[in-house]
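Got a structure for you, written out below as structure tokens; questions coming shortly.
The complex appears here without one of its protein chains, the remainder shown in place.
What follows is chain A.
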């Protein structure tokens, strides 16, 4: 007997269509609200959900149908989804809320709905010419078309593909590989005219011709001529020419499949018109997602935007009432093995645009970058597409590019990269080669995960494989692997990125709200910005905490529970749970007394390792948590903040005091800078260096602020980085006096403290806002510079040393001891 009290009936969700966008919506929905709906799916094809993008590799014989299935039959069963595969929906009664589908045998199925998703995808456009219904005339859209082409290739010789766009060329390539003689008919003056400019289009044609493909450019098809057996025999053109054809593939474009929607009297305008929540404007119970939907006048045909739509729709179906889809930028890549081609944005250029072009027709490389108003607005790459994802990223971010303009053409790897044997072409790597040097993930492992788990975004790959999840230097390679493996329609995350899953707000929005609303606590910030989680997560809480204390010094209170352990314990956690202690040595100078105390502490607390750091200090490794406070007290030196997103060290050379080459007293300058800036928390760690002459022994060229003494004064460089990507610091200004060095350096760092996003190093901050902007704020605006410098001094004034003033620094010393020791 059912003893449940009033079991609540689930709502009924019906989906028309069983393709990639629709099923992804269900996956997202099941993840966040697994028990909300009884789900019924109608799919016209007699297959489970598969990766339509990968039909081309199947046609070309590079993958099998089984390999491209995304959700097999058992997935539907496991999730209690009633799948009616092979059932075409013929009628939807919006009054009674009933969906009726019929299969090839004439059986009908009817299902009632509370919510309905239209995911009917798109239909190939068939030229309205005589002979279009002959046997052997196909479109290229689904598994049945693909199988028909494979069968035809076994029996027949001549294939004609009408349409030299993306799909047509992929079809032609597949048929060629299956041994057919293939001609491509294309009415426009060059191939893929919507994705390529003329030069790249011609290069593409050449290399396809070299593979044996034939082209009829500019030819207008008049009719398809049938033989006596009812099968197509030839294609006839308007100029009277005729070419033999046993198989004709029409690939002249797709149209949103809105037949059913129109019958249902939904508003249709080149797609089912939806709002930002993917709801149809006609009937609030009905949603549309994927290629059939028209959002702000655009019907997308690429997978990444469709997946963004799916995510938004799922949150609405889950009744979260959050998330809006606001449109996507897209890029193109051709899936023909051995041909690299990429385009994005406004690649044709035109009025008001500048172009940077690299053209090597013999080597088969052509690159065109289109720039407008100091921003990359388009890219068209042929032959070498390694940097496609990087250009696409620049394009989406809309960042100013003048500072990297001279290097832009040579790509991202030209700006320095480590951790993967200098590789920058994923295609050239062997499966056993390591892509992610941090987590030891090979190319093979990444590709396998992408294929088996149906991953489509960088975030998913990071979660599943850990590749690119640590230092991120291999992100470009992983993006390339995504493009190759998941299909060319992959595109990365949207431009405006939410801090984390707890909110839709970006770093900048959070920061602005904290300033504008004068928010002083994490709880207030989360309340005001309507955080989705009660107390955030390990990503957003440290960021908000930093924004609060940097925006409102002496007012906002630091929250130790929102700090990573290193900043909470004021020491660096090690792999075995012990800590390392790095005392501050001003400018890298020490004394016999300090060294003696350090030696005594090492003996007394049995510290296993003593090591000299890269920042001219001494690191004591393996200190037990219980000993930390005593070690600090016994050493009697201030905290080196080697554990913090804060000023670390100011590295110096010997300078004019001793060095026969020295022109300035760099050691004293370094000490002065360090004393002025220590205890300074920042979005990320900050490292300085001062050299006494241009020989630059302190390596100031790769520091956040690098100062180089010359005979006539000091040169200040900013935004260098010695880390993941070695980045050379950029010249900011030359000044005369040490006092000016302090003021300019301090003002720059204060600007970074106020405007940098949490975990954004100076190099990325300056990259984002542009060096010109920094110069304008720091060099040209003297009053503003002084104000920034004063703000920083105000913020740092009286800040306690967390090692020697534990009380004042509010260090919770309870954390160092166990709360209890229990006996067995």
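Everything below uses one rule, namely that a contact is a pair of C-beta atoms (placed from the backbone, for glycine too) under 8 Å apart; a residue touches a chain by one contact, two chains touch by 3 or more; residues count from 1.
Everything below uses one rule, namely that contacts and distances are computed from a predicted model.
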item	value
Omitted chain, identified by the protein name its UniProt record gives, among "4Fe-4S dicluster domain-containing protein", "NADH-quinone oxidoreductase subunit D", "Assimilatory nitrite reductase (NAD(P)H) small subunit" or "Sporulation protein YlmC with PRC-barrel domain"	"Assimilatory nitrite reductase (NAD(P)H) small subunit"
Chain not shown: contacting residue from A:240, A:352 or A:534	A:534
Residue of A:404, A:498, A:565 or A:710 in touch with the missing chain, whole complex considered	A:565
Absent-chain contact - pick from A:230, A:608 or A:694	A:608
Sole residue of A:109, A:150, A:513 or A:573 that reaches the chain not shown, by the stated touch rule	A:573
Interface with the undisplayed chain - residues on chain A	453, 463-464, 533-538, 541-542, 560-565, 568-569, 573-578, 608-609, 621-622, 812, 814-815, 818-824
